[in-house]
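The structure follows.
Of the protein chains in this complex, one is absent; all others appear in place.
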Amino acid sequence: MKTDTFSGNRGLDLEEPLLFELGRPGVTGVDMPDAPKVASKLGGLEREGSIGLAGVSEPEVIRHFVRMSRNNYSIDANLYPLGSCTMKHNPRLNEKMARLPGFGDVHPLQPESTVQGALELIHVLGHWLKTITGMPAVAMPPAAGAHGELCGMMAIRAAHDAKGDKHRTRVLIPESAHGTNPATAAQCGFSVDPIPGNSHGRVDLAAVKAKLGPDVAGIMLTNPNTLGLFENEVIEVANAIHSVGGYFYADGANFNAIVGKAKPGDMGVDAIHINLHKTFSTPHGGGGPGSGPVCFSQALAPYAPLPMIVERQGRFHLIEHRGSAGEPGEKSFGRMRTFNGQMGMFVRALSYMMSHGADGLRQVAEDAVLSANYIMASCKDDMTSPFPGPCMHEALFDDRFLEGTGVTTLDFAKAMIDEGYHPMTVYFPLVVHGAMLTEPTETESKESVDRFIHVLKSLAKKAKSGDAQFFKDAPRYAPRRRVDETAAARNPVLRWTPPAPKAQAAE
Amino acid sequence: MRYLPLGPDDRAKMLGVIGAKSVDELFKDIPAKARVSGLLDLPMHAGELQVERTLGAMAAKNRAAGAGPSFLGAGSYRHHIPSAVDHLIQRSEFLTSYTPYQPEVAQGTLQFLFEFQTAVAMLSGMEVANASMYEGGSSCAEAVLMAGRVTGRSKAILSGSLHPHYRDTVRTFCQFSPVTVEYGEPNVDGNEDLASKLGPDVACVVVQTPDFFGNLHDYTKLGAACHAAGALLVVVVTEVVSLGALKSPGQMGADIFAGEGQSLGVGLNFGGPYVGLFATKKQYLRQMPGRLCGQSVDADGRRSYVLTLSTREQHIRREKATSNICTNSGLCALAFGIHVSLLGEEGIRRLAKLNHAAAVQLADQLGGVKGVKVLNKTFFNEFTVQLPGSATEIVEKMVGQGVLVGVPVQRLYRDRPEVANLLLVAASETNTDADRAAYVAGLKKVLA
Partner (left out) sequence: MAERRFTKDHEWIELNGAIATVGITNYAQEQLGDVVFVDLPPAGKKITKGGEAAVVESVKAASEVYSPVTGEVVESNADLAKNPALANTAAEAGGWFVKIKVADPKELSALMDAAAYKKFVDGLH
């Protein structure tokens, strides 16, 4: 092991063992009184043996997690250009609002009379989402985008089944789609029929039409798409799919580009999920939680999941079971999670929406798209783009500019780390060779974007100058050099286990 | 607009570099029919103070559980969360980072996920755990789908004492899959013969302990019967604190553990976000849903962590993935992990004891109220009582007494008139003697 200090630390960069390696018996970070003596009702099922958890005090826990945190990149520290992820500023007001006891400390099964404000908040957020998308209905339960896809596709399946259309088993999905689209379709029992793109990076309308048939359940189309482009023939696609009785599912992961500028409801969309953790700035938290409400057309609205909220004479009610005929929820496809929805995310998202308002949200889309196009235009002499602009809120580069340099997209990404930047999304979408999907978002200043562009251009020039090794050795200045993913996968170590007691020294 | 750094001059300069006359030129691909002319019919932007007032007013219309005595459970439990938890999860580096796709600049997230997986595996007594699911019900549904893949069989048998919302979530997830779902009658007393339902087409049996009605179970024998019949045993735990006191699913021979981790670190949040727990045996690793973090080394040989076995996941395997899950519950997993770290072995055991004692004391006191009967022979921190009238109505009346007394079973079993008088009551370390006294006094008044 290479360390250049005695401690393994490097200045402010402190090495931290696993918590389990720090623990000692008899130490704890929480003080509690002794439990009163009672006659046990555990029925002889007491846990035997040690659980294995570590014992550490509060100061050790604080240091442990603070030290670990310092090894992370974050949007609070710098521009985070992950395309398709919309890493924008996370306002702290939203955190404060979500922690109000009236939202954060409310049990999901409290009597309705005690949670009118919570139901109202969800209802109001739903109103904003319906207005922004131009869609008549919304389902709030989904926990993330993929869960929203499941919600939308289940509604589509339920709608077909209700008409006795059991033979509709095929779903059209562009090759450029995010992996959750085909995975979701498969989870709903559909087969996936891939649609190629055209030379402009859009779905090939002729190919869509050629694939239509009575067994088509619908199409899943991301718009703006994963190449950072708007599907300009979206209405023709919608008409085509409707002409054979199919439904149009839109993946709204890239909604940030068009919020306040265009409405999916006017594009023939039947269902669209909105990632509140992207467009509406709820923090990503190292991979979640998210929230993925789904807006529905009139045709699919009756099949929305439980629970749902209805307002009657100023009171809010939670519909938790399938209703009888004519009641809300009658045709619902069912419950897709234990409780109501991602309330903590709802509060944050509404706080963000209210802060921006109708005028601000429109500006969000304009600035996000402006910044992405600015990056694309500024880098055009040094990097290559597979499709001409204008783009939406993501600038897509391919690896043609690296051809013959010996530098790969991955190497380029790792060199960005040394320059103080998290890389853009790399190797996605799969249909573009060596893809680099770059999303600056609207919350970067021009000065910040200029510095980023300077780094991209400088690295591109350096790659072409022939110093491939410089890239292969990157990163040098990160908390870790390149991590061996092959070793991790060949011999999976997925948890800490106590070291075997040391063997006696060999005779 | 305080979150938007670009000024008018910046925008003009940027448009100049792009060579566009106006920003609307950049939106020319959007069909005119779908464009918004002018502004949406929504309020204009607002300052912090205004937003705080509006949302604060909505929050004030709710009764916070902690504003008075509260005894609600049924899959969501109120516990005291140490101050350090919320402080640490709000650190920028945790709160505002993405999924750790670039391990060199995400060791903080990866290390806590590795520790989370370890803690979940230890608590559940299983060999390997994943880096979290959305929440308990969908975690349980994923367990059923996984059992179908592992066994190549198509029937899932759900216990009648499985949380009804978990049951419904399983049914929803499976309704368009090859797996059919069979479930029992509401099983209030915890006696049911699931082993007799095993057969050559059964992929798994799904059970819960403490079960929905609070009864405790040892599923060791059922597990052996499942294995003899080629089926998997899925054990659900909705109150993870119980694992500090009770025999674990792994110790009973569970093949998959699916649980809710909300009790530790996360809070009530009106139902979400929570953190789904998922663990299994090593031999089934490649059929697991969700992300996994593994240990490796970097180019300098230093111990490092990285997301691994990703070929199971949607971004690589697409329609053949083990699940469609992408975003999971990372930050809640962190909160869970910090709370478990603070507790440690001694703390979790002490916390479990306190919870049990609080429930025993409450059960004794409620059992002394005329017309009220505690139905459980065994329980951890939650039990079922039979009231002399409609539980829904009594709960509503008790709101007037300032006490949230429990969850009416009818709320989850709408079409079962026979459960109308049953109430689920949970107690925890947060309840005081005064809380219990208020409960009993209020109930006597309401029943009088």
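In this document, chain identifiers A and B correspond to the written order of the chains, with residue numbering beginning at 1 in each.
We take it that a contact is a pair of C-beta atoms (placed from the backbone, for glycine too) under 8 Å apart; a residue touches a chain by one contact, two chains touch by 3 or more.
Bear in mind that the values here come from a model prediction, so they are computed numbers and not experimental data.
Among A:Arg24, A:His127, A:Arg400 or A:Arg490, the one in contact with the hidden chain is A:Arg490. Of the listed positions B:Val17, B:Met44, B:Ala228 or B:Ile316, the one in contact with the omitted chain in the full complex is B:Ile316. In the full complex, the hidden chain is touched by chain A at residues 427, 485-486, 489-490.
Contact between chain B and the unshown chain involves residues 286, 310-311, 316-317, 320.
Quick note on the criterion: only the chains that are shown with their structure count from here on.
Annotation: 19 Å between the Cα-based centres of chain A and chain B.
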